[in-house]
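Got a structure for you, questions after.
Excluded from the complex is one protein chain; the other protein chains are retained at their positions.
Note that the chains take the letters A and B in the order they are written out, and that residue 1 is the start of every chain.
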Amino acid sequence: MVFKNLSYKTQRKIIIFAFSLIPVVLLFTFAYLPVFNMFKYSFTDWNGYSKHYDFVGFENYKTIFTDSKYFSVFKVSLYYFAATFIQMGLALYFATILSFNVRFKNFFKGVLFFPYLLNGVAIGFIFLFFFRPDGTLDTIMQALGLGAYTQGWLLNPNIINISLAGASLWRYMGFNFIIFLGAISSIGRDVYEAAEIDGANRWHQFRHIILPSIKNIVQLNLILAISGAISAFDIPYIMTGGSNGSNTFVIQTVTTAFKYNKLGLASAMAVVLLFIVIIVTLLQRLLIKEEK
Amino acid sequence: MYRIKYAAANFIKYASLLLGTFAALVPIIVVFFASFKTNKEYGTSSPLTPPDNWLNLANYSKAFTNGKMLLGFGNTVIILVISIIGATLIGSMIAYVLNRFKFRGSKFLMGAFLLATLIPSVTTQVATFRIINSLHLVDTRFAPILLYLGTDIIAVYIFMQFLDSISESLDESAMLDGASYFTIYWKIILPLLAPAIVTVIIVKGVNIYNDFYTPFLYMPSEDLQVLSTALFKFKGPYGSQWEVICAGIMITIVPILIVFLALQKYIYNGFAQGSVK
Partner (left out) sequence: MFVSKNKALMGFLALLLVLTTLAGCSKSGNGNENADQAGGGSTGEITVITQRTDIVDSVFKEYAAEFNKEHPDIKVNFQALADYEGQITVRMNSDDYGDVLLIPTSIPLVDTPEFFEPLGDLAELKKQYIGLDERAIDGKAYGIPVAVNFSGVLYNKKVFADAGVTTAPKTPAEFIAALKAIKAKGDAIPLYTNYADGWPLTQWESVLTTVAGSVDYVNVDQPNTDDNFVPGKPHYELYKVLYDAAKEGLIEPDPTTTNWEASKADLANGKIGAMVVGSWAIGQVQALAPNKEDIAYMPFPTNASEVIMPLAGDYNIGINKYSKNKEAARAWIDWFLNKSDYATVQAGGMSPVVGAPLPETLKAFEGTAVKFEMQSPAKEGQEGLVDKIDKDAEIGLWQPEFKKRIIEAGIGNLKESYDDIMRDLNEAWVKSRAKLTK
């Protein structure tokens, strides 16, 4: 009642303050304060539990950039990076064909989206079951007469990362798919009809109508997926714990922090990772802007 | 000629869809099969063979009672409901302010919210833990709830996107009628955000339902276990009884499958309207 009678100018001030207060406090307490503290720890030799620690300057950063073992794990990210593009491609493909007339449309939509709804722990179990010797994959290949090509899917160091990136693709493809599907369905029917009268085939429609109208959403998904690839963690962590050459930078960070009690060093690694993610994102934004 | 090409395209279309379906379902179906098998049957039969007895629910009852799945389910639901309501209110509030008002620092705030999506939260966990701990919230349901509200800001992003498509002329005409900003938010914006809210429920809901690390670290007490931590515990005692683990997996899948089937229509619509523009 009283609020209503205030001038819009005062109301404006009050509502900005009142509506921002809780979200901002939450954001800064749980998202930025930890980052800030992490930044501080990265200049210390803290072990993660002691009450005291010393500041060591840039020592931790020097260690990361001089010892090749910390950076070499980034090449594992390349597998997830590559999988990201396949994932986007598949999601776009399925979203496009399911935007047009297809029988059992809802069934296909549901099925393709469903893996995204599953629990990471369950997925870890499901894929251990899938990849183990004489597991699901081997059985299917034998049934198809491809028995000779079965592999130690997690044993062969040349294949393990492909297997794990595959599991990650399986898990996240549905999410991109459903977003793209939503984006495509918001394009007006009349646009297609006009194009069809002009004699445009499906490919042309995709290239000249669909792709331009959902460009933003594809870019956003790509950014998220790429920063996800750089910080890949849960699937390899649950399935292999990072062994046999499947170690990622984040797993390495967790190991450094909790197995070797070098929280200072691990914090420095996390800071480096954060900077890489931010730089990649900014680069992408810049490149995209230039294209425009 | 055109017809042949059309038929070929059609064939490829359905073949690829079937292949996709197969790839999406097979890993789950084998788990479904295994969950009905006896230990011996599991050891001797191929993963692709359906179980002998579809009514063998022994694994389910074992997983359900020994794993205390009901308790896990209860905790998951409590956390889920509070977090989603909170995220919807908080997210729509801040999105409303940032979208409708330009003020000193609004750009900065917007940037702050977007940048936060890029922080890999696993790496900050020790720092985060110390904060939760200094608030004396460790081992309470508030720890994950606050973290879900504070760190996963995808809701804000979705609302901001959607608000762009709600014309400001609506606000203005309401103002002519003398409505306060709060009334505009509560009576006009929030109802219009409904499709975006569905999207948020799905995206956030799935994240929370499936999150393992947060409850694992912040709620060690047994009576605070959620579904994912309950399932993780199976790894130890049932490591050699995959059929029981499989039953546990199915138990965590079934509720979300039901919700999904019930909300299917809204989900697609929500994404259609809520995600773009």
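Going forward, a residue touches a chain if its C-beta (ideal position, glycine included) is under 8 Å from a C-beta of that chain, and two chains touch if they have at least 3 such contacts.
Being a predicted model, the structure only gives us computed values, none of them experimental.
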Given B:L135, B:L170 or B:L261, the correct residue touching the omitted chain is B:L135
Of A:M38, A:I126, A:I160 or A:V271, the residue that touches the missing chain is A:I160
Only one of A:F43, A:F131 or A:W170 touches the unshown chain, namely A:F131
Missing-chain contact, candidates A:Q11, A:T29 or A:Q205, resolves to A:T29
Per the touch rule stated above, chain B touches the missing chain via residues 104-105, 108-109, 125-126, 129-130, 133-139, 216-217, 220-222, 232-233, 235-241
Residues of chain A touching the missing chain are 21, 24-25, 28-29, 48-51, 128, 131-133, 135, 152, 154-157, 160, 240-241, 243-245, 255-256, 258-262
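Everything below uses one rule, namely that only the chains that are shown with their structure count from here on.
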So, in whole Å, the Cα centroid of chain A is separated from that of chain B by 15
Residue positions on chain A within touch of chain B in the complex are 3-4, 6, 8, 11-12, 15-16, 19-20, 22-24, 26-27, 29-35, 37-38, 41, 48, 90, 93-94, 97-98, 102-103, 106, 108-122, 125-127, 129-130, 135-136, 139-140, 143, 170, 174, 178-179, 181-183, 185-186, 202, 214, 216-217, 224, 227, 231, 233-234, 250, 253-254, 257, 263, 266-267, 269-270, 273-274, 277-278, 281
Chain B contacts chain A in the complex at 9, 13-14, 16-17, 20-21, 23-28, 30-31, 34, 46-48, 90-91, 93-94, 96-97, 101, 103, 109, 112-113, 115-120, 122-124, 126-128, 130-131, 146-147, 149-151, 153, 156, 175, 178-183, 185, 206, 209-213, 227-228, 231-232, 235, 242, 245-246, 249, 252-253, 256-257, 260-261, 264, 267-268, 270-277
